[in-house]
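Take a look at the structure set out below.
Missing here: one protein chain of the complex. Every other protein chain is in place.
Per-chain residue numbering starts at 1, and chain names A, B and C are given in the order in which the chains are listed.
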């Protein structure tokens, strides 16, 4: 019963089947194959417009390549201080961009506020040669706190971007979870809201290793392909990346998988809300639950074989529980039963 | 009947099976899993010593990350002018190294000669602050000309490296083909011959997308892991990279696959040698055949549905034929029959 | 009467004379000349030990080259959020280091506190491949707030560095002003306190364009010379950089100049402390004064021809006054008289 991350999971059966199905005969390498062509059409349908789509294998590659295409080497990228690009990519955005600067904001529940962004950009020295230049904003959707940016929150941030000429990137490593949570179309969640480029994640939601970078204005993607190749992220047997993403979109598998993961998180969240000594740190809006528990309860849960991370250091009283496309309700219920047993009695 | 490249192929059945087999349950991500652990042991056995092994998904990533770990940003990397790192990676070594300089040598049959290397390094200005500093040599084994460096050739180059304090990298995108061709052990072909790091390729020889960077002195690999992560090349579901490589080594699949590919190339080469108007450009020592044919014959072969590249430009009279683990003898024989028909009669 | 910055000044006469004196005959270029040799000896005397000294022409170059030599591309550099390396170098440290990450702390009076540094480094993920790696701390001495780190403050920060294996860099763009303020020897202020490398500034204190990067362990400076050349910062006519620094050190010109600048700032600070509606934002410990004044007073001072910057934006009520080696007491007194006239009456 492993709640450590959605990347401890294996591959969804539909995607495994697609890999096997793609393994027939010889096809032209590097993306000039029928599956990759079909994938491009499918993305255009899902996003209701022409888009430029580039499959890669990791979320770090997707984010770093997208941002490097959007900002000059002397650019500033704004985002939340807990964002994956800042904390968990070993400096990939700096590397791929040639040295851009990440200026991160704090903000409740993993989200930056438009007002805070406006304030920091306003003094960012745009045009002044001494200062790295405000260039892009990156939003994580769903966030690292298991929450989602609401439509009006995105709109307000997009307005700041428009006013200051900043590009807007969305790290959608868990984009499916956000889409299900907000119940809005992919188009509404992105380009209609002002997003310029999306890292569309699949790995955490059932793929083996596949993400797509989507540019909503293909003209702005002109040099992405060179950067991808130069970054070692162009697969020779591209059909196997494309096949994963193709199966992921087919029949809305991505939404079904995300819906399940979100439901399991909601079940966890609701169950924990009823545990007297537990305190949810953030609203549960996607597939992650952050909960503070008594130390004895945390130790007890670990001893009982549940796997999860303490959040914020080895002695933290807050744990993170991540659900996925294959999380079983029985596992959730077992966890809740143990939590009630270990942590429910304190106030009883 | 596609002879365009060994990367137009699909995945070997043993490797596809290993992927399915790995797809069971939850495991810790990013390489702390049993399959990756087993893989490390297997590499130590194959190379008869402790090694540091890093799976990545593309050959470009393997080469660029290995070289970036071996040279300073102001370093010079020497190699053959036709090498993949120079011609086919869109500047990946320059990118990953932070701007190292590639100084390439010509040389017959895709190989650099130790004497030529010595001459150019000797005037390379080692120690002089005005000059990018001689730092590493990269050999492609098997070469881009379908030949292989012989043991004495490697030894002579390694001696130049030793004399000038240069690291020696081997681009083994087709290492299996070279190993079979030379009939020497992996250890003899690499560290015993003076090689410091190897890009051990699997993709072209049956994997979906898997290569391993092998450092023979683990102490020299200290910062590779950070560079890999920062390059977006650390897979969260690492088990699926490791499973490919594990199956590739198991039961010497890699050597069996390479042996077959080489045999098919030899069959092609021998057949073409008997075609009166054909001229082999290089000895056929691995899984590639370069042959000059009359223009009418080339057009006839293309019209007959055989797929291959002209080498050196769209009007070149030289074509490249690449065989792979799944090339069928019947396809080779069909090609030869067509070639004899189209090109054999000219002088007859 | 220009208080905008210490870089609006010209060149101290002693340094101008040294340039003229150096302009005799032909000498070997790029630093192999008698003046540069003498300079190295002089630095060894001033710092009471063997050091590696590298003249460059700008403070940005000094800082960025020093830091790039001290951290890997995937390193983290810690400092104060107002530091020049973060705010005023257009991303130079990121550029020269190949993409290192600057994580900046706030802190009163332009200084970071050892405790805050310890807290952030402790969760910095040292050793964990997902995170940019804690690598160096940069202190600005004197600070951007016109204050100086006290000996015990430096010692406490150096202890954090020692504990976590971080290199300690000092941005001494105004090192002379700090030395005078603290009345301690250059050795005590740097290597004896745990500083590994110093950007020793001269431009703001009387040079035309000259700074020296000083490494206290020459073995750690091994690749600085290559980085300097590659950065375009190795002067062919090096004697003219060295001559500036040589004259700057000769007869303690650097301390005399700094002493004068500090005295002028103290005179300003004391005078303003007696102005009823003025409020000093920071202690005046070097050659900068930050003072909040009524808007009418600021406008009046500007109208009277005094030049200075508002600090923190065009509508800020805080102004910065910088004194220099050539600031005249009469100019200070004129400013104070005007300030008393414009701002002193409010409470009267």
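Worth a mention:
As a working rule, a residue touches a chain if its C-beta (ideal position, glycine included) is under 8 Å from a C-beta of that chain, and two chains touch if they have at least 3 such contacts.
In this text, all values refer to a predicted model and were calculated from it rather than measured experimentally.
Only one residue in the set C:177, C:203 or C:257 touches the chain that does not appear here, and it is C:203. From the options A:98, A:146, A:201 or A:269, the residue with contact to the unseen chain in the full assembly is A:98.
Seen from chain A, the chain kept out of the figure touches residues 30, 72-74, 98-99, 129-130, 132-133, 223, 225-230, 234. Where chain B meets the missing chain, the touching residues are 73-74, 87-91, 94-95, 97-102, 123, 129-133, 312-313.
Residue-level contact of chain C with the missing chain is found at 2, 4-5, 7-11, 16, 19-20, 22-30, 56-62, 64-65, 89-92, 95-96, 203-204, 208-209, 226, 229-237, 240-241, 307.
In the analysis below, only the chains that are shown with their structure count from here on.
Taking CA atoms, the transformation carrying chain A onto chain B includes a rotation by 180°, reported to the nearest 5.
In this view the innermost chain, defined by its CA centroid being closest to the centroid of all protein CA atoms, is A. Counting the residue numbers that touch the partner chain, chain A and chain C have more than half of them in common. For this pair, chain B with chain C, the centres built from the Cα atoms lie 51 Å apart. With each centre defined as the average position of its C-alpha atoms, the distance from chain A to chain B rounds to 35 Å. With centres set at the average Cα position, the gap from chain A to chain C is 41 Å. Each of the following residues of chain A touches two or more other chains: 89-91, 95.
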